[in-house]
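Every protein chain except one is present and positioned as in the full complex.
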Amino acid sequence: MRIGVFVCHCGTNIAATVDSEGIAARAGELKGVVHTEDIIYTCSEPGQHAIQRAIREKDLDRVVVAACSPHMHEVTFRRTVEGAGLNPYLFEMANIREHCSWIHADKPEGSEKAYDLIKMAVAKVRDLEPLYANEVEVNKDVLVIGGGVAGIQAALDLAEAGLKVTVVEKETTIGGTMAQLDKTFPTIDCSACILTPRMVDCSQHENIEIMAYSEIDRVQGYVGNFTVDIRKKASMVDWDKCIGCELCQQKCPAKAPDAFNEGIATTKAIYIPFPQAVPKRAAIQVDYCRWFQEGKCRVCERVCPADAIDYKQQDEYVQKEFGAIVVATGQDVFPWEEYYHEYGSGRIPDVISGLQYERMLNASGPTHGHVLRPSTMGQKDVEPEEPQTVVFIQCIGSRDESVGRPYCSNVCCMYTAKQAILTKDHVGMETEVYVFYIDIRAFGKGYEEFVKRAQTEFGVKYVRGRVSKLYEERGKVKVRGMDTLLGKQVEIDADLVVLASGITAADGASELAQRLNISYDQYGFFKESHPKLRPLETNTAGIFLAGACQAPKDIPTTVAQASGTAAKVLGLLAKDKLKTSPMIARVDQNRCVSCWKCIEVCPFGAPEKEELRDGSYKSHIIETVCQGCGICVATCPVNCIDLKGFGTQSVLDQIEEVLLT
Amino acid sequence: MAQATDITTGTTASWDGEGRVKVVGILCNWCSYAGADGAGTARLRQPFDFRIVRVPCTGRIDPLHILKAFEKGADGVLVSGCHPGDCHYAEGNYYARRKLELLERMLPQLGFEAERFKYTWVSASEAQRWQQVVTEFIKGVEKLGPREGRAL
Amino acid sequence: MSPANGNYEAVEQRIRELARAALEEGRVDYFIGWTTGYNESEVIPGFVRSADKVDDLVWNPLAAYNLTTFLKRKMPDPPQAKIGVAVKGCDSRTLVSLLQENLVDRERLYVVGVPCEGIVNRRAVSKVFANEVVKIEVAGDQINVTNQDGETKQLAREDYLLDHCRSCNYPNPRYFDDLAGEAVPEPEDQTPMWREIEEFEALPEKEKDRLMAEAFEKCIRCYACINACPVCYCWDNCVCRSRQPKLVGQKVNAQENLMFQMVHMFHVAGRCPSCGNCDRACPVEIPLYLLHRKMNKELKEMLDFEPGIDLEQKPVFQTFDVNDPFGQH
Partner (left out) sequence: MKFLPQDQLEAFLSHLAESAIVVAPQRDQDGVLFFQPWEAGAEVEFEQLLTRQSPKDYVFRQTETYLKFGYEMKGKAAAEEEEVGKKSKEGELAAAEEAPPEGEEPAHEVLQVEAVEDAPEQVIFGLRPCDARGYYQMDQVFGGYGGFYYDPYYMAKREATTLVALTCAQPWSTCFCTAVYGSPSGTDGVDLLLTGIEGGFTAEAVTERGEMLLGFGGFTEVGDGQADAAQTVKDEAFTAIDPPFEIEGVPQGLRDNFEDPAWHDLHMRCISCGTCTYVCPNCYCFNITDEMVEKSGERVRTWDNCFNPGYTLETSGHNPREQKFARFRNRFSHKFSYYPEKYDSLLCSGCGRCIRYCPTKIDLREVIRTLGQPHPDQAAPAEDGEAAGVHAQTGEDL
């Protein structure tokens, strides 16, 4: 073993408190060290040349640089030693600047500690072995999970760049939440007018395949090579034949709740969610279908001009391979009825959620854009009334620890302002509109101005305070609350109360995260790899995030993130082969006792059971999946798993070296 | 400072010196090691009796490594990683937390004073907190002095 | 623990019957129960391969050995044998631990549960005479001990039970296929008690240090403790023996010995219900039980967890809870 030790002065950054020259000379006594040198600026070009020269002339096979933090220059010096023909992983840094010279004032002390740090680095470098990055072939197809605006944007960007994209959507149409919206803030432009052309683009793009009414069943593999099982749910309609004529829906005698309209209207057992649906295909909700429930009917089958009805249809499983996955599964509306009992738990008909109101405002919605009091709707001999007094309450299921949602949902302040304006617009300027708020968060471009407009131009009355109780009295909804600015109790007789329900993680998000092996937070939102520096990546290489599945987001942010994610995916898939870090775990199968604890604890799914020639099974690390965290290493009871570059023996040796010599 | 003159030739590490204690730190690469870097960059003075071993993640630490450090003569061991929830590898510090907690609770049974071991979380941005943690910990160990005639 | 109700013969008979049936019907290749050793008061593991030998099996308050040890990998002979085994309450908990991790094959196992009313601390009883104890008889609440000179002493059974039997919360097996006899009453309050370790805990650190050093000075590193341990399964690849990495040095001295024991302790943490098999196996009487009970006390306080209770539970160190009530700092 021929180790070279290079001690940096870093000008006076190190040399002021560490005798770089002296400890370099002392380091020559350490086992295996054959060359030492002190350099004024090791990272400078002459400094790097000095290392390379010494490697060649002294035939060094391992190098220690005692200088700054490895976070600063580890990569630099790895390249340096590689340039001199040495394996870049036969290198170790001793951090004698940030961890020594800069935190000590006394030179003898500083020198002594710096020498100890060099000893530790030498002890570690002795245990290192050459490592080689692995290369894997990359599949260039991309899976986008979720067909909302995030998924659509990402899919279009990727498809435009020439990649094949599969969009998997759990509903029968893509579009997501945005398709349910009437207008968008702060421009009040029509949501459908922006979205539906993009939906059509998606369906017509030669590089995009939409798999609607499908879900992810299983994900195997690793970055560049995922194998995904997709379950196509049985719609009881042969979509290859269905022409989307809606005849079945018109003739179907069975009513069913209308999820697209947030339950404020009904649809039919066989349905197409909305006229602009993509793909426009019918599906049967078997729980409400008379044929499935009672064994008679088959009206749809009779009326279908395309002969597309297939009552015997079963779920179908498709296996596809992808190089990268974009998760864009969106969010759900906070189920306020389960939490806010003081607001009637959903039993007061004139208390509705923001998204329900959105459907009511929509010209193609169940009320054709007329704002009506639900308590007066759908009754014989009663003319539906327009509300005269509308109260909005913000922060429902947001910023509320008592319902387990301490976070801000990001969109409610703005959509409330939008809906308040639209109320005035649809019903008339004389309508009384109140908004109860805690704080107004109008942080985006044009947002603050928009809220101001609601207040000044449209005369929406903003009341700072929380509503303590809602109850029915004489055909009105009593709104009892506090105006904290005036310090007064407020009571309003409202005709309609709209709760600005916040955003909650999509139903089934955590199960999907487990299938994908990505992490999620306590609320069920998926976790980015780093909140600032890697906001689009997950901790599982090759899986990226877009939209509100990561955290509550409005449309501009969602679209921006989706495009960013697409760029990340393109960056990844631009390469034909991927290099993977060699500093990963490795199993000594001779000693493996097949207890599978490694598989249990790995956050990434890197260890697998490998069948050996004798029929036994031993642990094996899939190199491209392993991220090198070492959790399995610390868990393996026989210590047969080791972490290359951070070996257990090297950890022990560093400790022993510094304590015993 | 008898060692001062010996520094280039002497063999006695002043770490062994009178009144000195030997404290080993095992730090995760992503948060606490970077936090200690930050403390250095900010020139925050820290005790001398401390040597850091860098590991990728606290989840990579086996409590036995810490016991081994004690066996080899450490007077104190400080483990620090990312705050729970902020692990670079998503879950490593959650696994570590259980193991380290058990170790912390078992050490008194083996005759260790509680002040000799601590595990904590310091993020990359908490340079000041790092200074405080390491200073207080080493003060605690110094109060107890070196371990002698020990079982482990 | 309630005093013995003297039902041992009936239970013993039942164990024999169940073992006989299992052997005759070919459900097991062999049955592991307890039998007598070189004298009648040495009760040892007994392996019965044919139905005509089931009468060798015994059940009495000296049957301390946790037989689930013999289910560990590499123990069965032949390796794929179908095995019947008798388990007491505490033994069954180590079995549950093994099953939780799929370290034994449930399909090849036939478990006879044995309700237990406490096992005699043979080591303590043997010390009432300086010379050889040749006979230990348990009669009701009394233990009669006879030495080689024929002298007999009477001891109160209560005073000479194993430590964990005195505060046993799970006298009935947690897992079994057939129960040999009726379940014994279990305490209503199953809060674990740690009487026997509280005394040690109260000592000053320096004193504990000294006692540990003294105890582990005696250790001869025969590895009886880990090999007798039912949940310690690395077998030939134990890191203490492979020394890859060198967690434990080759030298036999108090420090290395204690380090070795720590390797064992941390590797069985969360799976060891402190059955005491290690402690009883130690030829030099190191109080290993003290360490393992302490560990379980801490686990109970940390995670409200007792090992080997629930088959569906995941071993606590192979999982986590983001809201674990410690380590928030």
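Which chain is which? They are A, B and C, in the order written, and residues in each are numbered from 1.
One rule holds in what follows: a contact is a pair of C-beta atoms (placed from the backbone, for glycine too) under 8 Å apart; a residue touches a chain by one contact, two chains touch by 3 or more.
Owing to the predicted nature of the structure, the values given are computational and were not obtained by experimental measurement.
Novice: Touched by the hidden chain, which of the shown chains?
Specialist: A, C
Novice: Sort through C:Val134, C:Leu179 or C:Met193 and give me the one touching the missing partner chain.
Specialist: If we include the chain that is not displayed, C:Val134 is the one touching it.
Novice: Have a look at C:Ile197, C:Ala228, C:Leu258 or C:Cys272 and name the one touching the chain we're not showing.
Specialist: In the complete complex, the chain left out is touched by residue C:Ala228.
Novice: Which parts of chain C are in contact with the chain that was left out?
Specialist: 29-30, 37-39, 42, 44-47, 49, 65, 69-70, 74-75, 77-78, 81, 127, 130-132, 134, 148, 214, 218, 220-224, 226-228, 235-237, 241-242, 249-253, 280-281, 283-285
Novice: Counting contacts across the full complex, list the positions on chain A that touch the omitted chain.
Specialist: Missing-chain contacts on chain A: residues 28-31, 33-35, 123, 590, 656-657, 660-661.
Methods note: only the chains that are shown with their structure count from here on.
Novice: Closest chain to the overall C-alpha centroid, by per-chain C-alpha centroid: which is it?
Specialist: Central by C-alpha mean position: chain A.
Novice: Would you kindly say which chain has the C-alpha centre located farthest from the C-alpha centre of chain A?
Specialist: Most remote chain from chain A, centroid-wise, comes out as C.
Novice: Out of A-B and A-C, which chain pair has the most contact pairs?
Specialist: A-B
Novice: Roughly how far is chain A from chain B, centre to centre by C-alpha average, rounded to an integer in Å?
Specialist: Centre separation, chain A to chain B: 35 Å.
Novice: Starting from the mean Cα coordinates of chain A and chain C, work out the distance between those two points in Å.
Specialist: Those two chain centres are 48 Å apart.
Novice: Residues of chain A that touch two or more other chains: which are they?
Specialist: In chain A, the residues touching two or more other chains are 601, 635, 648, 652.
Novice: At least two partner chains per residue is the criterion; list those residues in chain C.
Specialist: 247, 317, 322
Novice: So in the complex, the part of chain B that touches chain C is made up of which residues?
Specialist: Those residues of chain B that touch chain C are 62-64, 67-68, 71, 84-85, 91, 94-95, 97-103, 105-106, 108-113, 119-121, 149-152.
Novice: Considering the complex alone, what residue numbers of chain C touch chain B?
Specialist: 200-201, 205-213, 216, 247, 254-256, 258-259, 262-263, 265-266, 269, 290-291, 294-295, 298-299, 301-303, 316-317, 320-322, 324, 326-329
Novice: If you look only at chain C, which of its residues touch chain A in the complex?
Specialist: 73, 101-103, 233-235, 237-239, 242, 244-247, 267, 314, 317-319, 322-323
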